[in-house]
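Every protein chain except one is present and positioned as in the full complex.
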Amino acid sequence: MDLSAINPVILIASLMAAATPILLAATGELVVEKSGVLNLGVEGMMITGAICGFAAAVETGSPALGFVAAALGGAALSLIFGFLTQVLMSNQVATGLALTLFGLGLSALIGQGYVGIKPPGTAALNLGPLSDIPVIGRILFSHDLMVYLSLALVAGVWAGLRYTRAGLVLRAVGENHDAAHALGYKVVRLRLAAIAFGGAMAGLGGAYLSLVRVPQWTEGMTAGAGWIALAIVVFASWKAPRVLLGAYLFGGVAVLQLNLQAAGLAVPVEVLSMSPYLVTILVLVIMSADRSRAAINAPASLGRRFHASS
Amino acid sequence: MTALLTVEGLTKAYPGVLANDRVSFEVAPGEVHALLGENGAGKSTLVKMIYGLVTPDAGKMRLNGAAFAPPEPRAARASGVAMVFQHFSLFAALSVAENVALGMEDPPPMGKLAARIREVSETYGLPLAPDRLVGDLSAGERQRVEIVRCLLQDPKLLIMDEPTSVLTPQEVEILFATLRKLAAEGTAILYISHKLEEIRALCDRATILRLGKVVASCNPRERSAAELAEMMVGTKLTPPSRTETQPGEVMLKVEGLSLPSSNPFGTSLKDVTFSVRAGEVLGIGGVAGNGQDELLAALSGEAPSAGGAVSLHGTPIGRLGPLERRRIAVLAAPEERLGHAAAPDMSLTENAMLTAAEREGLAVNGFLKWPAARAFAEKVIEAFDVRTPGPGNAARALSGGNLQKFVIGREVLQRPEVLVVNQPTWGVDAAAAAAIRQALLDLAAGGTAVVVISQDLDELMEIADRFAALNEGRLSTPRPTRGLSIEEIGLMMGGAHDMEVAHVAE
Partner (left out) sequence: MIRLERRPAPSRAWTVATPLLAVALTMVAGGLLFAALGKDPVAAIRTIFWDPLFNDQFAAYSRPQLLVKAGPLILIAIGLSLGFRANIWNIGAEGQYIIGAICGAGVGLAFYPSESWLVFPLMVIAGGLGGWAWAMIPAILKTRFQTNEILVSLLLVYVAEQILASMSLGLMRNPEGGGFPGSRNFQQYPAASNPELIAGTGMHWGVVAAFVAVIGAYVLLNRHMLGFHIRLTGQSPRAARFAGVRPTRLVLFCLGASGALAGLAGLFEVSGPAGQISIDFNQGYGFTAIIVAFLGRLHPVGILLAGLLMALTYIGGELAQFMLGLPAAAIQLFQGMLLFFLLGVDVLSNFRIRLGRREAA
């Protein structure tokens, strides 16, 4: 085993990239859950975004258009969930699961012709002299646009929820939809918007996997990333900055285990491969064990059905 | 004087009910106008139409002489109509200032808004700290948030839906002073209630609704409470009759019961002590959210406590769950009919199984005897005059009064030694309420120890032998009901908390 092959600077830099798909999806889901909706279909929306982005990028030769297509694809898929749960008032848990199963099938169907193709590359942003700063330059200023965009989105969601009128109304709807309705807010419309935003974010996250991280298309390539994103929202107690922390923590575990595999650590490969999932479960347990905190931070209307009967 | 609001022939139908049938009345500026009616008379639907939450099927409204048909609450607010809801309009996890901002069209920045809240709340004697979480406030304080939210918009018409149900008598006095001050400044107030004495004390006019129709209009100060009640109910009501009995031995004893609430915004019980004798009715009053649900849960067995805190005939039962308590004839009926006392989507037969399986022998070795459950449900329906096509009907299809009769009847017919009920007549029509109160008195006359937790003081005065009040999870020492003055009761309930009478009196 050769642990010296693991360079901490590169490790940190690559954990940011590894965390980006989950960070995007979790930030989107945070907004959805803040509005009082539990969408368990993140995995399905991510993988749909992955193939939509991949296909669009391959066909147009532009990764940027790929990301746009991924966001649109994710949002479109999420609106099926939105229509079923908000208009037809179906069970959110069951519909979210259905969305995941449907998304896996849909992506496999679209992706048939794209197996084994290399997508157009997404270049790192040229930040000039900043990237040349030792250590910090490699860690902070050597990434592609999406990494910075994901950070900007987290910051935007944080500030939006905290300081804007729309954010306040969104939190109010998630807290008590009957009261929000009584005050005249459009509960269903607002939730549909949140769901579409969550879908677009999950789509972007999926596309980052297929266009940058891997980069190629394989069936089921998200491998549970959507579920981990859901877990990170719980870990974060529905707070945006902690979503960032959770996603980077997870990215760190993922990158570290890959590096350890490469370094030939005397632990079976399977144990290393399952470690991100086990760490996620462990973190969930630690967070939910603190009963009072979990209960206060969760939006009170989360997952409940809303029917305006007045 | 010209009318501020004119309502003409307003009609609204829901499947199976005509909630409002050609309702007409007028409210003048500066007038305190009562909408009086029983539960289900259509008061709520009527004000929801004025507030733009519900669109009328037919009829017209005019505000200040101009046609008024708000498509949504926002439009109503813009026209100067504000509403204080009975429940459903606050957000527990948000701060006072955020809650106020949500009810305004163009809220100023948070810093300025906080200053405005302080200013207005001081002026009207309703002190509020803008940065506190609403979930941590008492019921009375929450209502202040609602009122302040309305006042910040300088409303021309203020609608108040049953505002006093969450206040102590002293707090009611302060609220009335605030409302009189507002009316003197020219604000019209539409005051919804079924409490006659309140309306006689506060209102200039009363429009009385029965089964969706306006049946009378009068100056309530010129009528007696009995006359008003007769107009509201349609028939003369006979108060429940009680036979004088000597209370027997102590059945249920609660000593130093302290129990943290399972709800993050709930109230923990603190050192609650009381006892109930056979044949006695103990009334427990208090404003909503002062530990009523928690006390019921502690007595029903849903929230087990340290062994010795609750005992029956001197035997500790604190650790027993609901099933074990039923076995020893300690029964309960919680406040929330749909979803707690009964499962909404299940049939009455299944709901009979819910609590009666043990005592009525509806299950053998865990296997269910459905015909027996059905027979028991039919027995309850028969004995308590529950209006329903049959025991196969879903609980949620019953009206509030009928379901409540079923829920109370289900427990009463199981021959309890101790029966604990919470809000036995909440949201129930007068006839059903009278029947339920009579049933509780009859049960006590038969030797059962009855604990009635209620926020309706009139009810407790009517049926309780002794009275105690819950205030922030503590229970006052029970005192005989007879001879207790309304001031004394108010003080037991916590008095005026921290409201300031002085400011309003200026």
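A and B label the chains in the order they appear, each numbered from 1.
The definition used in the following text is that a contact is a pair of C-beta atoms (placed from the backbone, for glycine too) under 8 Å apart; a residue touches a chain by one contact, two chains touch by 3 or more.
Fair warning: this is a prediction, and the values are worked out from it, not measured in the lab.
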| item | value |
| --- | --- |
| Candidate in contact with the missing chain, chosen from B:L157, B:A341, B:A372 or B:A469 | B:A341 |
| Sole contact to the chain not displayed, among B:E294, B:E350, B:D429 or B:E459 | B:E350 |
| Selected from A:T95, A:S210 or A:N259 as touching the chain missing from the view | A:T95 |
| Touching the absent chain when the full complex is considered, from A:A25, A:V147 or A:V188 | A:V188 |
| Positions on chain B contacted by the hidden chain, ascending | 15-16, 52-55, 71-72, 300-302, 321-323, 326, 332, 334, 336, 338-346, 350, 353-355, 357, 363, 366-368, 393-394, 396-397 |
| For chain A, the residues touching the chain missing from this view | 40, 80, 83-84, 88-91, 93-95, 97-98, 101-106, 108-109, 111-112, 181, 186-188, 219, 223-224, 227-228, 230-231, 234, 268, 270-271, 273-274, 277-278, 280-281, 284-285, 288-289, 291, 294, 307-310 |
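The rule is simple: only the chains that are shown with their structure count from here on.
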| item | value |
| --- | --- |
| Approximate Å spacing (C-alpha centroids) for the pair chain A, chain B | 45 |
| List of chain B residues in touch with chain A within their complex | 48, 52-54, 72-74, 77, 85, 88-94, 98, 101-103, 107, 264 |
| Residue numbers on chain A that touch chain B, as the complex places them | 165, 168-169, 171-172, 175-176, 178-185, 292, 295-296, 299-300, 310 |
